[in-house]
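One protein chain is absent from this view; the other protein chains keep their places.
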Amino acid sequence: MSVSSKQKIANAVAMQASGYSLEQIFYKDEDIYQAELDHFFLKHWIFAGHSCQIPEIGNYLTLNFDSESIIVVRSDDGEIKAHVNICRHRGSRLCLDDSGNAKRFTCPYHAWSYRLNGDLAAARNMPDDFDYAKNGLHSVKLETIGGLIFINLSANPPSLSAIRDDLGEILSHLGVDRLSLAQQKRYVIPANWKLALENYQECYHCAPSHQEFAKIHAMARAPEDYARLKTEYWAKHPNNIKFQQFNRYFGLAEVGQEGYQYDRNPLLSNKLSGRKNGNAIAPLIGQLDSYDGGASELMIGPFSFFLIYDDHVLAYRFLPISKDQSICDVFWFVDENAQSGRDYDLEQLTWLWDVTTQADKTIIQNNQKGVDSRFYKSGRLSEMETFQQSFLDWYLTLLALSAE
Amino acid sequence: MSVSSKQKIANAVAMQASGYSLEQIFYKDEDIYQAELDHFFLKHWIFAGHSCQIPEIGNYLTLNFDSESIIVVRSDDGEIKAHVNICRHRGSRLCLDDSGNAKRFTCPYHAWSYRLNGDLAAARNMPDDFDYAKNGLHSVKLETIGGLIFINLSANPPSLSAIRDDLGEILSHLGVDRLSLAQQKRYVIPANWKLALENYQECYHCAPSHQEFAKIHAMARAPEDYARLKTEYWAKHPNNIKFQQFNRYFGLAEVGQEGYQYDRNPLLSNKLSGRKNGNAIAPLIGQLDSYDGGASELMIGPFSFFLIYDDHVLAYRFLPISKDQSICDVFWFVDENAQSGRDYDLEQLTWLWDVTTQADKTIIQNNQKGVDSRFYKSGRLSEMETFQQSFLDWYLTLLALSAE
Partner (left out) sequence: MSVSSKQKIANAVAMQASGYSLEQIFYKDEDIYQAELDHFFLKHWIFAGHSCQIPEIGNYLTLNFDSESIIVVRSDDGEIKAHVNICRHRGSRLCLDDSGNAKRFTCPYHAWSYRLNGDLAAARNMPDDFDYAKNGLHSVKLETIGGLIFINLSANPPSLSAIRDDLGEILSHLGVDRLSLAQQKRYVIPANWKLALENYQECYHCAPSHQEFAKIHAMARAPEDYARLKTEYWAKHPNNIKFQQFNRYFGLAEVGQEGYQYDRNPLLSNKLSGRKNGNAIAPLIGQLDSYDGGASELMIGPFSFFLIYDDHVLAYRFLPISKDQSICDVFWFVDENAQSGRDYDLEQLTWLWDVTTQADKTIIQNNQKGVDSRFYKSGRLSEMETFQQSFLDWYLTLLALSAE
């Protein structure tokens, strides 16, 4: 980045007040967007899917954002690998499908062919000095945490060891490693990715904007009510492994570690799961033997969130398409043995977070429209937007570092 | 704006010949477009609608262009107010509809609620030191002239007093303050706003391009014919208040005053109004007791034009969406007591200026296509493009000042 671009970013960060929404420049400046790609999306871990989506050798899925496309594949040795989805010959996309099964990846242009581990297997009519060993697919860092697959596009990603240490047992107890994908849906949002992410990070808007959610989740209540409900809920479940709290998000992460958060929150009285009437919807997951009237919130890395009901799991992933357009990918998981039609109704399962995400898409789009105005000024945040505030503080710190 | 951008604009103005169409740079340069927003659309008065559109307390309409949105509302005290359509919390659009009725404006995001006068009425869970008084909606200057509502986005708008002094009596005589809206239509034109405005400013194209108009309006005739018809027409109506001429447009405006023009022009023989056969179409407006075979032209500020037939009134408003896209909003008004179906036929009423504006949209789009070419050169204007020339001279003078 040019010196003047760096200076512009440094100035913008210096001018930004804490406790207030971001100034317009952070949502509109192309240099800031490029810095965000380099220092956020290319440095931090991104949820790529669940290992249950690619159980067999050759099963693959692709993950696309901005100009990037990544292949995640179960390789010949049974391990999951990630490769940049670009042929090394002239750069064509290699996999054109969102998911599938392949023995090899053969480029649809000139038929260069790659093994599942990324090695170049065949390239016709190449000069004698052409080196196959140097023309494998660009490899991408990949790790799994209890079945959850994460990729990282940097050479030196932050460590996931703290997450594993803190959460390994809980995630196993909840059966996060023993799920099957019921549905996946992409929501394209005509707004900057931060507006989409910030929306997910606060429940100040839940009561006015999400009546469906507000009928089930205590979190939509005013802070004092919510605190009381949470205290009561936790008091009912002493010594249960589900009830722990890890606040290592954003600025609270240890140096060198990826950020994360785990917490468990109450549903409203008599509500068991995220369904229209709050009833149970699918078989209990993991080692659970009863509903306890709550749900766990999990964040791993800055873009990936999980909501773990007692009988199903939601995953949310936020990614940019461009400065002005973003993606919210939503995944619905159930127990690995649960079958649609027999054990749960897919429409009932997906209803709550489909209506909620559709509503958020509209909200976020209208937020962008206002932020685009010359008359927009950053505004004071409420006491219900503290998690968002943690994100903003961390974001500004990192962005400032990127401009040094 | 950067020094180099200012220098570029100053050079472009210096290179532009008077009496010729603008050079390409004025239609394509992003810096010039931003300067136009700052120094034209954010400084001059814009027609926002007619008070008849919001007769009751709580009635509102919104006005959108470029990245801006303004709410115009009949406030609790019965006065009309204008506010920037942005919530002061995180910047969401507040009103999502083109018009409606509200007791308060409640943000669709976090439910901050504003009184009709713009004061913040409610914001949940804010810190103790949050100051409601400092978080009302950004206020926008608004004035009405004989029922016509104008807004101005600057802190120090030009005065409208000369317009009121010169035109108050005429507009009252014509009943411009006693109208009702029959129809409003937005035409989106894929061209720079100046090409749209210039098109409206000259009738050199009327004869070849608007046969419907040319069968009714004498203005489509060659200059000598038109001058003769106008002289004859004026001679027939001595001492009628409608027959006055005020040429205070563009460079002819007094210092500190908004520009304007009023003139009355003949229709062709036996034509009474702007309708297919030139017959009367609706009840006479204002204090008129007969058709006189003419129509009044009115301009207030650089973007808003009115064509006042004896039995209905057209309003045209030109606004930019982006450098390459603009809006022509057309309003059809009739007497406040006239009712569609009973007193006039809506299709007959709107026919002439709908076909004409549709045709202009195509013409202007093709003009933009040619102007975009590397081979475009600014061309000599005709003797029928003098009003447009006045606009261009004024535009260039103001643009040069903006680059100082």
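A few comments on the model shown:
Which chain is which? They are A and B, in the order written, and residues in each are numbered from 1.
Everything that follows uses one rule, which is that a residue touches a chain if its C-beta (ideal position, glycine included) is under 8 Å from a C-beta of that chain, and two chains touch if they have at least 3 such contacts.
Just so it is clear, the model here is predicted, and its values are computed rather than measured.
Within the set B:Ile25, B:Ala207 or B:Ile321, the residue that contacts the chain not displayed is B:Ala207. Across A:Ala10, A:Ile25 or A:Leu42, the residue that sits in touch with the chain not pictured is A:Leu42. In the complete complex, the residue from B:Lys134, B:Arg342 or B:Arg374 that touches the missing chain is B:Arg374. Counting the whole complex, the residues of chain B in touch with the unshown chain are 19, 21, 198, 204-205, 207-209, 222-223, 362-363, 366-367, 369-384. For chain A, the residues touching the absent chain in the complete assembly are 37, 42, 67-69, 84-94, 96, 106, 108-111, 123-127, 130, 135, 138.
Rule of thumb we're sticking to: only the chains that are shown with their structure count from here on.
Here the spacing of chain A and chain B, counted between their Cα centres, is 47 Å.
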